[in-house]
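Encoded as structure tokens, here's the structure I'll be asking about.
Here the complex is missing one protein chain, while the rest keep their positions.
Let's turn to subunit A:
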Amino acid sequence: MSAVTRLDGPGGTIELTELEHWFAGPAHACFAETTVALGQEISRSLLADADLGRRAEVVALAFFLRQSHSRRLIAQIGHGLPDRCLAVPRGRCLVFAPGNVDTMFVYSWWLALLAGNRVAVRLTGQRSALTDSIVAVLARVLAQPAFAVHAAATRLLSWPHDDAAGAALSGLCDLRVIWGGDASIAAIRSHALGPAATEVTFPDRRSLAVFAASAYLSLEPTARDRLIRGFAADLSAFDQMACSSPRLLVWCGPDAEPAAADFRPRLGAVLAQSEPAIAMRKLVNAARAVLDGPEAVVHRFDAGLLVLKADGAEPDHCGGGMLAEWRIDGLEHLADLLDRRYQTLVHFGFDGDSLRQLARRLNGRALDRMMPVGKALEFASVWDGHDLLRAALRLVWIEE
């Protein structure tokens, strides 16, 4: 049997029996002040790291972990609970982290730890250098004596995916969190959960943006450029391959044509050139979509941006600056075009009422997030329709 590798402590492998024994240990206090302090210390350490501190996704993570945000999360959860309920940890939480969205595992780990759980995180064997750097920071902070409880409650692990560890820990856990696509979820689900365990899954999702054409055209040039920089940031993060990366841009209103024509070259000018292999893949995906129909126009801005203007087309996505472009007459029409695959709607030019109306119209059929331009990938504890912090808690009903 191939072994489990521990990444957060003294290197080397752990025997499965030892891991099971560890996992069976007690939970710690829910919403403890020391856990808030741990978040604050990790946040500080990430930002202090010369390399990590420059990466947008790491800065976002550090922002999430700072103590004022943790306190706000705790307060919000408290407000949301029924009067007679006391929150306690679920107990043992098993997290399957996504392969290549480097920072995502930290959010899941942290929220489960804040709720008081023991947390085992399974990371892929093919980690990026960035993931390894983040793991190293976590290990360093957890080694401080003040955080001994949290170190004892944490195992950052890696094991081959046909290994017995996934099966054993699945059988022991109270909450299983699976990031990572339909195929991964199906594979992990072959490991049975215990009778009382629950599961939160994050399957394959895709995202889009909707812009009000008239609102765009009424912007001053500097405001247009600011909007475009924000949208470029949404597209650039994780090479446009995250679930929340917009891959479709819908222009809304009768001015769609002039707005799109002004927007495309400005966006093309600010997006970084993708690697030649990705540029080729974008071209191939666009060509395949055109061969399948309908009538389309390809707008290519060197290797940085490829826009496939074709209503209804959903070209295969390879990231690196590729957008399908549709047009609609009014926001309400979106409701007929989307399905559950669509997660995030990046919006510009619509007020809160219009967005809420759209959400009501969709009535759960699509869209779990609506975010302003520039914030497409900003993580929140409510994700894909689940409240991750709430999911890590068990509620005790107490009547005096």
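The rule is short, and it goes like this: contacts are C-beta pairs under 8 Å (C-beta built on N, C-alpha and C of every residue); 3 or more make two chains touch, one makes a residue touch a chain; residues count from 1.
Rule of thumb we're sticking to: contacts and distances are computed from a predicted model.
When the listed names "Outer membrane beta-barrel porin/alpha-amylase", "Long-chain fatty acid--CoA ligase", "Extracellular solute-binding protein" or "Iron(III) transport system permease protein" are checked against UniProt, the chain not shown comes out as "Long-chain fatty acid--CoA ligase".
Check A:Ala50, A:Leu291 or A:Ile398 against the missing chain and you find that the one touching it is A:Leu291. The chain that is not drawn here is touched, among residues A:Ile134, A:Val250 or A:Ala303, by A:Ala303. For the chain left out of this panel, the touching residue among A:Phe31, A:Tyr107, A:Phe238 or A:Phe263 is A:Phe238.
The chain omitted from view is touched by exactly one of A:Tyr107, A:Trp179, A:Trp326 or A:Phe348, namely A:Trp179. Contact between subunit A and the absent chain runs through residues 96-101, 104, 124-126, 158, 160-161, 178-184, 187-188, 202-205, 238-239, 241-243, 273-281, 283-284, 286-288, 290-293, 295-298, 300, 302-303, 308, 310, 318-320.
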